[in-house]
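Certain chains of the assembly are absent from this excerpt, and the rest are unmoved.
Letters A and B mark the chains as written, and numbering starts fresh at 1 in each.
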């Protein structure tokens, strides 16, 4: 009998094909379609990019108390992230060492120990197996601890790395970025809202979309109430010369004021020249200049940390490969991109406010989240249209704008660079 | 880490397996199961059959005015079909030349230019890029026109070919078939109704089902009110000899009458002996002999073109690989088959009436569409049962009836012939 045999789709060796794809990338142009479609490239992305780099997955306010945990799936790797009894952050593969059952099945919760639902194997919060019935006299519990996952907190932003040999430049990243974040005191925030959307596209199209505002003017009416598209690149012309110059002057002036007030604001860009790539910059906002809201004013009356004035513009942080963040005086928006398949991606958005802010009194959830709920929905439509288009045989990599898509290019540089370091060197 | 690696399903070389499949086809028998199941064969079908032949996709009444467009996906190739400002039909790959976004996202519409929703790249209706912001001084718009798709209209039936080297025998096809179609004046019709159904089967099972009426008597009570199954082959026997002879006499007599009245009606069969295969024939209908309706009478009071009498039977046109059509005096039914996957197929049915016919006064949509809505639903059940059966290891190609399945055999001849020309010669 031969019922389930199928003719294979392609005979060639995957490694050669992938090496050729990587080597053939044309700088200044969008990536070849296989990068957005191929299951083999997706597997590579999960192994090399999401399996070996620092991935943004959570914030400390998700797990404020000892015993609090959240679970996250990085590709097919279920992970549990928790705060142990000594207030230390820990991450483990969320898999029982007995027969492999998922250990914590809820999205989040609070526990004294981690008990497997299947046969009640019980682990302490440090991962040690404390109890396993029926396993006989010779069973060695010490050989069956949970497998740890590397974890770091950047002023309260939680990054994990599935590779025990995690990139060592996280410390440098921390030293350069924490001064920017510290005044917003993430650890003193609470998660006011979290929204997940699933986009029918490859995760890199989601990231590329995030790295330019070329599409903003025509697609994001709510966002562009407060955000100046000039801040993200613009082709100069006689018609816009005065506007551009004005924006540059104001930005420089505000930057000096903010820095003088102890708020690091100047651009630092390390998006494509290190393993743990990032970019950070504080930019003015329009109208009252306070927040990314429908009226430009702060959405929460309780300002973050010790911040005294609301008109601090927006401090933005972009991290490779999967995060971006906007820090305002009153609230923070944090985005985490998690691939679900070659053509399916989860975008998880968290809105943080001061932990002492009270809903209805200090902030309103609908108002707080309105701009980015709308913007995310618009971006979803755009990236899904892109995914549909790159499936066409007629698609060929097109040119990036030198004025408005430089950060998209840097994302591709970083991505191709990471794969090249692994496969071409 | 090794999380996403999987053991491959089959090691052998695809090309050899496919060559063997093609070479081993047994004439007079249904195809091997792999032709209906294999993703590799599906890819081949999309590349060689749907990628290199004239595919029926639309009718001119879909886009009567300049600026009107419709979109269609041929496999994973999104295409936009439009009427330009000079009233000329054009087709383009529906993919922006910038970052590959699908250009027109709606099923149909009317536009002055084609504007990409992502970054507003703007194309004229002739495909030329007219406008692209931020692309810098050195950007050459002339290098970024939309990619054209070959397009032809057969008296108003729109065929496209994705291959720039399209088969050259379309002209011969046109010369032989247009005299049959012309009296029904498709361009003076409107689309009264369009219905899409998705069948869980390979597209070839949909086509094979269309190419015989062996299954009609037991499955299509609505269709056989007006359609004589004798018209599609019958095994002679003493019991049916008189009926068969009677039908042959009437058919011949009506054919002479119609031809004398300027309506070409005689059978022309080129289903399996040319690249752009077709068959055309006008046959009598039962009862009043007017139309494929539940009572045999015309469904629209406004006859097509200059036709003066309603009892013109049914002129049927079959085209390889994906169309069939019934032209009556009062309305036309046009079927387009579009593969969606190895086991998923779209069947799009359009009903056309005279453009001046008014709903409720001259025709009723439910009445007009009743026969083929019922017949399509019945055929869907049958082809899905076939798909389920060919998945079985017990399936082996079975014999075609020499009397009733000759046109199924011709479909297979054409299909295998086209693949052989490419792979075995």
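Observations on the model:
Keep in mind that, in the parts below, contacts are C-beta pairs under 8 Å (C-beta built on N, C-alpha and C of every residue); 3 or more make two chains touch, one makes a residue touch a chain.
Note that the coordinates shown come from a computational prediction; the quantities given were computed from them, not determined experimentally.
With respect to copy number, the whole complex recorded in this structure file holds 3 identical protein chains, 2 of which are shown.
Note that only the chains that are shown with their structure count from here on.
Fitting chain A to chain B on C-alpha positions gives a rotation angle of 120 degrees, to the nearest 5. Chain contact summary for the complex, chain A toward chain B: residues 1-3, 5-11, 30, 33, 42-43, 46-47, 51, 75-77, 162-163, 208, 214-215, 218-219, 233-235, 381-382, 385-386, 388-396, 398-404. Considering their complex, residues 1-5, 8-15, 17-18, 21, 34, 37-41, 43, 51, 76-78, 93-103, 105, 117-120, 133-136, 139, 144, 147, 162, 391-393 of chain B touch chain A.
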